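I have placed the structure first, in the form of structure tokens, so that the comments after it can refer back to it.
One protein chain is absent from this view; the other protein chains keep their places.
In this document, chain identifiers A, B, C and D correspond to the written order of the chains, with residue numbering beginning at 1 in each.
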Amino acid sequence: MFRWDQVWYYLFQDPNFTFLQAAWITLWISVVAQAIGVVLGLILALMRTAKFSPFRWIAGAYTWFFRGSPLLVQVLLLWTGLPKVIPMALLPQWACVLIAFSLNEGAYMSEIIRAALGSVDSGQMEAAKALGMPYGLAMRRIIIPQAMRVIIPPLGNEFNNMMKTTSIASVIGLMELAGTAQVYGAQIFITFELLIVATVYYLLLTTIWEFIQRWIERRFDPGRTNVAVDEVMQKSFSQRVAGFGG
Amino acid sequence: MFRWDQVWYYLFQDPNFTFLQAAWITLWISVVAQAIGVVLGLILALMRTAKFSPFRWIAGAYTWFFRGSPLLVQVLLLWTGLPKVIPMALLPQWACVLIAFSLNEGAYMSEIIRAALGSVDSGQMEAAKALGMPYGLAMRRIIIPQAMRVIIPPLGNEFNNMMKTTSIASVIGLMELAGTAQVYGAQIFITFELLIVATVYYLLLTTIWEFIQRWIERRFDPGRTNVAVDEVMQKSFSQRVAGFGG
Amino acid sequence: MTLEKLDNSPQNASNGPMVRTEQLVKRFGSNLVLNGVDFTVDRGQTVVIIGPSGSGKTTLLRCINHLEKIDSGRIFIDGQMVGYREQNGKIVEDSEKNIARMRAQVGFVFQRFNLFAHMTALENIIEAPIHVLRQPKDEVIERARVLLDKVGLANKEDAYPHRLSGGQQQRVAIARALAMNPKLMLFDEATSALDPELVGEVLKVMRQLAEEGMTMVVVTHEMGFARDVADHVIFMDKAQIVEQGSPQQIFNEAQNERTRSFLSRVL
Amino acid sequence: MTLEKLDNSPQNASNGPMVRTEQLVKRFGSNLVLNGVDFTVDRGQTVVIIGPSGSGKTTLLRCINHLEKIDSGRIFIDGQMVGYREQNGKIVEDSEKNIARMRAQVGFVFQRFNLFAHMTALENIIEAPIHVLRQPKDEVIERARVLLDKVGLANKEDAYPHRLSGGQQQRVAIARALAMNPKLMLFDEATSALDPELVGEVLKVMRQLAEEGMTMVVVTHEMGFARDVADHVIFMDKAQIVEQGSPQQIFNEAQNERTRSFLSRVL
Partner (left out) sequence: GNAPVSTPSTGIPTTKATPNVTAPGDIMKAGTLVIGSDTTYTPMEFVDTKSSNYIGFDVDLITAMAAHMGLKAEIQKTGFDTIFDDLRNKRFDVVISSVTINDDRKKVLDFVPYFNAGESLLVQKGNPKNLKSVSDLCGLNVGVQTGTVEKSDLDTGSKACKAAGKSAINETVLQSQTDVVQLLATNRVVATYQDSPVTDYYNKINPGQFEVGGSVVNSAPYGIAVRKGDTAMLTAMQKAFAAVKADGTYDNLFKTWNFSAQQKQS
């Protein structure tokens, strides 16, 4: 007894656009948290290569904690834990979710950015130095733009995941897609049906994102990066094994 | 009013080893699902480079669905959805979780493996072919062993994530770490405290895994792979910018 | 899928030329890379191919062992058609198994060595004899050590490729090809990725092979080597063989304007 | 952090040598790579450094513009100490800003070109003049076009590096260095990653620079070039300068046994 009528209603007939609104919440939280996560990740990645060892330790411990513990706990630490310590610190739901997601994403992005910076041929930094560029300028003008090409595919994965992970926000009552399905479904026991509705929206969001990602990838690939990365990236495996005759 | 006593009790005094048992469930589900996911991912990755286009489409659609929809929904599709279609198909909790996690992980691993296979220098396949190796033998003896080196770091990330994601299993009543915290916390309203206990176990598991991963990485790195990848990997960014004087 | 009972011994040689191509045509998209190439390599000969960059030298070598498919024409190695077979009067691509079997009898040495990066020098050499020819491991190891000695690397059997210099890697690559007991060796600019000082040691090994009577096709920019070692020199330009003959004929008495202008630039 | 008002014009030249090193010592771990090297490059001279692989040639060049720190000794460019300064009688490493300022006056051409992969040929050339020297964009572009023309690539300004041949990339790299109006150019095997046929076009540009009076230090394996263009040839081996003098002295009348044996191998 699957309530197709309910699926149909919430997809196409709902005058309140309940799920459209929920998708909007999912989307903006994901976008903002991902953006902050990228910036944080860059800072952490640079800290981990710093000469000043306390920077390295702080960045290391940060990454250890945020990658090692569940995001749910991180959200609840802000939502339930923080007010237990500082009674006045009653962050609203969206703030708890946004902060926890951003901090968490920063830890994951730092690993990605670190690997990407490392993949830029060392000759590029040397050439920049030899032309008299100070470290900061060389990073900004030469290294980071080239690292972008390697960052974008895993960043795309992260963002894809992020949109689905926002479902954790429903634990503290934020009505994104999964939470909406649960709250609207629980009254008459059609949670499963409404999760299917939510899934349609998720698939829509992730599919659109896939196209955007492809487009960004092409944009950051004008004059491909160094030869080493080129050889790795350029010839896709399919191209190469396709040549195998018979 | 944070119940430290309860945290302490469940960490060190609990004669039933409740959380230790829960950690064990988290662990074995993660390990088995990850293992199946790797095998599936390899098959899908090879399908996506196949000459036979229906293989490519199937693999593409599979990846699209499993990466685009929330894992929670995938679990519920097996738990609640499947018996609605086939009344006899009452899979037990562990089976639903294991199947859904494995299928999902397969989709993510296929992307990782595809990229890794593509990163093995094309000259390696050429050399294998020139020595008279058929495709399968060349893959097995030459390409896959070298791709392992590139696969292991993101695979490590996946497994790290997997352990925390098993919390989704609690939705259908499987008592892994997060579910245990919820159920045991309900008696005297200390879910938050018990999530902290669960977090300690998660951190333990992820930290141990980090060490194992490092060890595996070193094992798969005896005669580093091709020059291109070498240049990318070998000189870490830190080493290289460390040389920057003043 | 491995190939059992492959007879790689020299006894099954017939009497015609070792390699013969007929009107070989190869395109990459609209780019005509081999425009009707006919040539012949006799048994025991060393044929050197020279020519400007992009003239199709590498592509020709790669077609010979079917690393590239051809668009028309035919290639025979030891009298056997390469990569294709006749079926009901039509020419169709050969089976993967047959192509692999043919390749196992032809050694190919690449410009960039392409040693298996995850295997030591010795493991690189024994891999194909054990897994393709199914020869007993002990015997293969023994023969591999002899070959390593021959190329002057007896003490490097446990080194991984990245620990070897370019010249050493290339010599291991040659030993790896020789371990299959090939009837024919193809060299594609085997020394051009090497530091000038390392070139000599590789050329020495190649020279020795030629003296021992191996049939070889060598693409190279080392004119000194071509002059000394080649039985026959082929000059290619713009997808065609422009001129061929003895080293004396090509280097000292070239007839064709393009040959002369090329040689004036590289000698 | 950029460097404003950098005077890169030739007027501020003093009268001593352009480069002078005193007892330069450089170690990598326990490996002694430069063992007390003293040498001098006079204004307008082209000094060519030759020597076997691993003798320290690259390291010497890299020390000159402080891409490597040195263990002891001193380096002066145009009378100024490089990379270090005296402070309360002790020698300390110079500030990042001062080091960058010094490097901006020295052009370095790498063996592997190292063009910025995400920028066109023109963008590669104008990047540092605009962002390091803070020169007006219009002027810089104009000058960059003149330089591209000079190295024979006027029609390639919009090409990305991966669309250029090795020889073309190297010429863009030279133009990029020249766009900074350097007082000194350092070349590290600028042609050794190139196909033989492409070497000539890069050497031609270097030869022209030498004729125009640029002060140059050139590490190369091209003995022909060394003989023709060098004012002074330095032979290095095992971390030391073994012999130096005019090309005539080195190539025809070498005194040292190691020099003679090296030259016999590469000539």
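Simple rule for what comes next: contacts are C-beta pairs under 8 Å (C-beta built on N, C-alpha and C of every residue); 3 or more make two chains touch, one makes a residue touch a chain.
All values reported here derive from a predicted model rather than from experimental measurement.
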Residue among A:41, A:132, A:154 or A:185 that touches the chain left out of view: A:185
Hidden-chain contact residue, picked from the options A:171, A:200 or A:216: A:171
Missing-partner contacts on chain B, residue numbers: 1, 5-6, 8-9, 13, 16, 18, 76, 79-80, 83-84, 87, 90, 170-173, 175, 182-192
Absent-chain interface as seen on chain A, which is shown: 1, 80, 83-84, 87, 90, 93, 170-173, 182-183, 185-189, 191-192
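Note that only the chains that are shown with their structure count from here on.
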Whole-Å gap between the CA centroids of chain B and chain D: 50
Centroid spacing, where centroids are CA-atom means, of chain C and chain D in whole angstrom: 39
Overlap residues in chain C, where contacts from two or more other chains coincide: 67, 96
Junction residues of chain A - those touching two or more other chains: 121, 129, 135, 227, 244
Chain B residues within the chain A interface of the complex: 1-2, 48-49, 51, 64-65, 67-73, 76, 80-81, 84, 108, 111, 114-115, 117-122, 125, 129, 135, 153-154, 157, 160, 164, 167, 178, 192, 195-196, 198-199, 202-203, 206-207, 210, 227-229, 231-233, 235-238, 240-242, 244
Chain A-facing residues of chain D, complex: 1-3, 6, 65, 67, 96-97, 100-108, 110, 112-120, 127-128, 131-133, 160-163, 173, 176-177, 180
Partner chain C, residues of chain B touching it in the complex: 121, 123-124, 126-137, 141-142, 145-146, 149, 222-227, 230
